[in-house]
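After the structure tokens below, expect a handful of questions from me.
Apart from one protein chain that is not included, each protein chain of the complex appears where it belongs.
Our next item is chain A:
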Amino acid sequence: MSLLAAKRLEKHYGNHVVLENLNFSVESGEFVTLVGASGCGKTTFLKMLLGTEASSRGSLTLDEKPIPNEPGPDRGVVFQKYSVFPHLTVQGNVMIADEFHRAKLLGKSFGSDKRHAIEKARARIEEVGLSHALRKYPHELSGGMQQRLAIAQALMMRPRILLLDEPFGALDPGIRQDMHVLINRLWQEQHLTIFMITHDLKEAFELGTRLWVFDKTRQDPQAPEAYGATITYDLPISRDRPSTDLQEALYQGGLKTHTQETLL
């Protein structure tokens, strides 16, 4: 039984086909990296997983049930920016998930509930290495620290799948390397299932166990909107093989469409 599965999934806005003919099944514990040219529908796909965009045709199931049509605690998310609440401290940002869960009416915990939430939040913050900044507000943190916080926040509710939308796209290369180590460690320790959109093919190879390339298989120059993108390559990545080999293989396999220009 697969965790997430799609059958002939399609998404279009009016006549504009964005995604078509998506078929896949993803097992629990996989780390799927999504690459593709800008505007090819990767983010739309992620929004369908989140539940903020409905599918137009076909089926998309999580645990054999149709994916809910609004975001929920079973699917965590980290965006490129605006992922954390600017009005809460580091601790408050992570705690809030537990408070939503326990204090239905006020959304704020008191007494022993609060102590419990703080304890839990501190464990999450410890995991991402932000224990020294518990009382800081997001604007006092660097970009990398903000993304660490966003990850800690997203993992607080133990989601079934974690969605990452170019989470490290705005970070410096050095910081990005640290974040790769972090996300890799969390993925292994907590047996997460991760979908990550990225523009960086090297990143996609390094982190993922499975690489999806989104691209159009058919192109009508007269009507560019008539055909949508689909998963053109679904590559299993083994951690033992160096990523350069795979990149080479992908090259020779003929990644010949316009994706190539953007990616390679």
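Here is the rule we use: a contact is a pair of C-beta atoms (placed from the backbone, for glycine too) under 8 Å apart; a residue touches a chain by one contact, two chains touch by 3 or more; residues count from 1.
Basically, contacts and distances are computed from a predicted model.
Among the names given as "Fe-S cluster assembly protein SufB", "ABC transporter permease subunit", "acetolactate synthase" or "peptidoglycan glycosyltransferase", UniProt records the absent chain under the name "ABC transporter permease subunit". The omitted chain makes contact with just one of the residues A:F24, A:F79 or A:Y227: A:F79. When you scan A:E27, A:E119 or A:E140 for touch with the missing chain, the hit is A:E140. Within the entire complex, the positions of chain A that touch the omitted partner chain are 50, 52, 70-73, 75-77, 79, 81-88, 96-97, 99-101, 104-108, 137-140, 150, 153-154, 156-157, 159.
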